[in-house]
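Below is one structure, written out as structure tokens; comments come after it.
Here we show just some of the chains, and they stay where they sit in the whole.
Letters are used for the chains, namely A, B, C and D, taken in the order the chains are written, and counting of residues starts over at 1 for each.
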Amino acid sequence: PRAHAEDVLHLYNWNNYISDETMTRFERQCGCRVKQDYYSDNEEMLAKLDAGATGYDLLVPTGNAVETLIRKNALRPLDKSKLPHLANINPAYLDAWYDPGNRYSVPYATTTTLIGYNVEKMRQLDLPTDTWALIFEPRYLAKIKGKITVLDSQRELMAAAMRYLGHSVQATDPAEWEQAKQLIIRAKPYWAAFSNSTYIKDLAIGNIWVAHGYSNDMFRAREDAKAAGRPFTIGFATPREGAVLAVDNWVLHKSGQRPDLAYKLIDFMLDGANAADVSNLIGAGNPNAAALPHIRTEVGGNPALFPPLSELGHLEMLRDFGPKLRRNLSRMWTEIKVR
Amino acid sequence: MKSRGGQFWLWAASLAVYAFLYVPLAVVVLFSFNDSELNAQWVGFTTRWYAKLAADADMLHATANSLLIAVTASATATVLGTLAGVAMQRYRLRLLPTLALTPVAMPELLLGVSLLLFFRQVLDLTLGFVSILVAHITFSIGFVAVIVRARLAGMDESIFEAARDLGATPWAAFRRITLPLILPALIAGFLMAFTLSIDDFVITFFVAGVGVTTLPLQIYSMIKVAVTPEINAVSTLLMLLTLTVIATASRFAPDVLKGKA
Amino acid sequence: MARHARVDRLARWGMTLPPTVFLLAFVAAPALIMILASFREPGEFGGLAPWNGASFEAYRFLLTDIIYAEIFARSLLVAVLTTLICLVLAYPLAWLIARSPKRRRDLLVLLVMLPFASNFLIRIYAWIMLLGPLNLLFSPWAVMIGMVYVHLPFMVLPLYVNLERHDPALLEAARDLGAGAWTRFSRITFPLSLPGIYAGAALVFIPVFGMFAVPELLGGTGDILIANLIKEEFLQNRDWPLGSALSILLTVAVLACAGLATLAARRGFKGTEAVS
Amino acid sequence: MALLELRNVTRRFGSLEAVKNVSLAIEAGEFFTLLGPSGCGKTTILRMIAGFDAPDEGDILLDGQSLSGVPPEQRPLHTVFQSYALFPHMTVAGNVAFPLEMAGRPKDEIRRRVGEALELVHLVAKAESFPHEISGGEKQRVALARGLVGRPRLLLLDESLGALDAKLREQMQIELIALQRQVGIAFVFVTHAQDEALALSHRVAVMRAGRIEQCDEPDRLYTQPANRFVADFIGKVNLIDVEVLAASKVLLALRAPGLGEIAASDPRPLRAGESGTFALRPELIRIFGRKESADLKNRFEGKVKELLYLGDVTLYKVELANGFVIEALMPNAAPGRAKFHEVGDPVAVCWRHDAGLYLRE
């Protein structure tokens, strides 16, 4: 590293969320360097910030985390004048509940939580793939026992169960949660494991046939299987009962030293061509309207990755609960794990 | 002398255990040459991952950081842990044994979070190299202390007395007698501390400051997507590097540390 | 000794003080923060709520619910099993290393630790690859294999370090008095190696409680351990008081287990402790 | 002022009083010996002097200064341990060099003095051996050399010649004495070998069960033991329970139950009727055929029960009329004729009236 204080932007980002090429391009354009640290979970990032970690200019939290950060007064309000390309964002993604008027956040990418599956196996076993029933109903599960993983995340799994049962993921009625718990406990014996990351590989290898997971991961699994020349293909679809949508946003952390560089990066990423990278690279949905022309059709045209605006109503975002409910849900989750 | 049968079974059992330790390693090394991004099935031989690694500045930088931290932290932990272990064995202490075992017993997460809180909110320390170092030393001390103590337990006290009697100050007796005799424990303790440090993710995740990244952090950032053979490659190289570093270190170590009896 | 010489006091302080101060600063102080944290209320958005008098809510929550005790018991079982299996596997190896020629010993020790210089996740992934085809993945067996694998060196090394020091004359004496191989082991070597076993057991048994990655990655849907709960509270649920309380209860319980074991052992093998 | 002084030193291990109220004074350049049966507390005393152990009561002074609180390395004395306590990771030469290195002597002086010390103990050939590669006696000699090489003012020797053969031991004894003369080292020598104690020491303290029974010059210990224990412990002795029949200023008439009257002499004022022990050294007893000198006092008849050939002397066990067995030592002064009398021979034993000693306790 050069000795002199240089222009360095500290970005606290998801793993593998921006390609190296994109970053290099940005660095060249702005004449600065970007240093990234990574997290694999909003909560990881929040925990670290809660404990007092500082020095990050830019974060990429999901909606619920944005709300948390705003409420904790940890973010720097946006000076939209420094973001000339903001207009590229599809208005459907603006003014979300977590940040009315987008005072702090700029949407960057979206993912859906859905079901990924081994196309050939499903066909062979004659299983439906567009419903949560596949992971919750014993009559289906019996055929794929031990060949299915679900997310090791209380919110996500409960959300899926709630949607399947026809409830909102933000429901507060304990009876509804209880129902969801029973549903999960009934299905659990058929599942191989709770898995947050290994399912990509396991799907691609063929260790498992069905996985509950994120759309971009399923995309990845599909690409991997294809690249490795597996004798099967990976498919994925948003269940018709509805699912969870996650929108990741750019926000400026208050402790950041270089908001100027942060604005530069956000605006750079708002450019259609640059914004398209995240979709092309990892199969994330893209709220940037100007990006669509740059996105490969097998990504952009996939409704599971790019939910049509008509379906957005079907998708719910997760919103943090209060401490009391959190604790009770956690207790419920523990019970699910143990039973 | 040992009976032949006994010797045979001893060897057989030991080889089996070594095999247990190395079979996964063989997989790691083998797949670092695998010509497949998915890295789940042998496709073909390639060295391109090593080439990729060689060009991956972040990874190399993280590796250098990790090694530096591991060597510094484990050396410091070995010193402090040895003192603690000897003191625990020699004096009937109450506080120190508990203190030394606590970081071993504390769940990593708690240790990580609490250290982070402590660094930031009590010491107002800027996170970075030092915070990682301190954290690694903290959780390694107990390991070294325990093993040093296990070495000393039951050792003939009279030779330490003899040293003092013949004019050795406590320090001289420690350096000339105690240290050489517990040397295997020191080496073992150092190795444990080294691997604990170079492999730690959870605690480092919390106490690492912006821009200071270690190999496990770097690897975790990549792994979410997939374990590409590049990570196997870096693991392989890391082992080789460790082997060389330690072999060289032992060659140039001062005589006392060579167990030159 | 009745009275201590000045140099002896100095030596004692010189030896005790540095690690004590260091650990007080970086273990006791942070631990204190977390102890305090466990008596607070969780913040509305994670972290901690402002201090508002001690709240025992977290402890009440954990201690009045049998499910947490159940998970602790499960973790205890895994810890005990892991420790025992590690002991059985480590003993012959440690013994062999200890009895090898001096110049070869360090190399053999290094070979035990070397795999652990590679990355943890990579090793676990290697196990996933190995266990998958054996149909062992996502089972309690996989968890045990992983736990044993991860902790084995911490049993081998203390054992080796202790065994290396044994006086071969004692084995000769036992032999001479008619003890066969097994008796020599059970009556002489084993009891004499108890300090090494305690050390190894401490370094295996205790950390097992904190290990969440192995059950998470190798275990099935039922293989949750207490460490996973702690992770859940800190990293998913962001309920720090509960996480802290859980950790503290765990730490205390584990240290108490270790202490009890030491006490029991001390009583059972008075001689060994006397020697040690 | 004495070099070393022990004042009412007591040391307890649990309920066992290993050392009981021991007081001693050792002069500079003195060869002082602690003699006593196994387990009587000799090593414990040395350990307190050396500073590994501290008295529970009493004080130890060096040059009049209390040693309490003075660590072992600051005491101008070295110890040769009963268990040797050689440093297992150092060669023989390394072990011997250790005290010199600690004293910060220059390298070449160390080399020279280590060489000399090893020569002294005949171990030059083993200089580069490790302790586990040498024999028991060799180990002991290394310990000895290591203790001597630093020329401390006071050297504590804990049975430090016990593993050596007579020849070597004698040589070592001579070296010790020579060193003492040349350098003025004082020795505290622990031994259970009384001949060694008697031959080497200026003074000997005889211990029993933590107490000092008698502290005296060697020949006085032998000829004037303070009590039955000392008499019995040092050398061979016949101990006969007696009762005082009559005592004049010098002459003493004793009655040994079942044996008869014994004539002895004692300057102490003794009361008739008191009972005690009559101690008689075997070498002061003469044995002859029954027919000879039948008219002597202190003459008793018996039969040879057993004889033990001891090289230069032969020990006869003679069973007297009342079944009491008396031991007599006859020098094998005539070559080839080790045995004057055979087992079963009827003989008579006899001794001069001033040969034995009356002991009150």
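Here, contacts are C-beta pairs under 8 Å (C-beta built on N, C-alpha and C of every residue); 3 or more make two chains touch, one makes a residue touch a chain.
Not measured: the values here are computed from a predicted model.
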- Item | Copies per chain type across the entire complex | A x1, B x1, C x1, D x2
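As a convention for this text, only the chains that are shown with their structure count from here on.
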- Identify the chain pair joined by the greatest number of C-beta pairs in contact. B-C
- Message: Suppose each chain is reduced to the average of its Cα coordinates; what separation in Å results between chain C and chain D?
- Response: 56
- Note on the structure: For the pair chain A and chain D, the C-alpha centroid-to-centroid distance in angstrom is 91
- Two or more other chains in contact with one residue: find those residues in chain B. 40, 113, 117, 121, 169-170, 220, 223, 227, 259
- Query: At which residue positions does chain A touch at least two other chains?
  - Reply: 44, 47, 51, 201, 205
- Item | Touch relationships between chains, expressed as pairs | A-B, A-C, B-C, B-D, C-D
- Item | Residues of chain B defined as touching chain A within the complex | 36-38, 40-41, 43, 113, 116-117, 119-121, 126-127, 205-206, 208-211, 213, 217, 220-227
- Message: Looking at the complex, which residues from chain C come into contact with chain D?
- Response: 1-8
- Note on the structure: In the complex, the residues of chain B that touch chain D are 156, 158-159, 161-170, 172-173, 176-177, 180-181, 259, 261
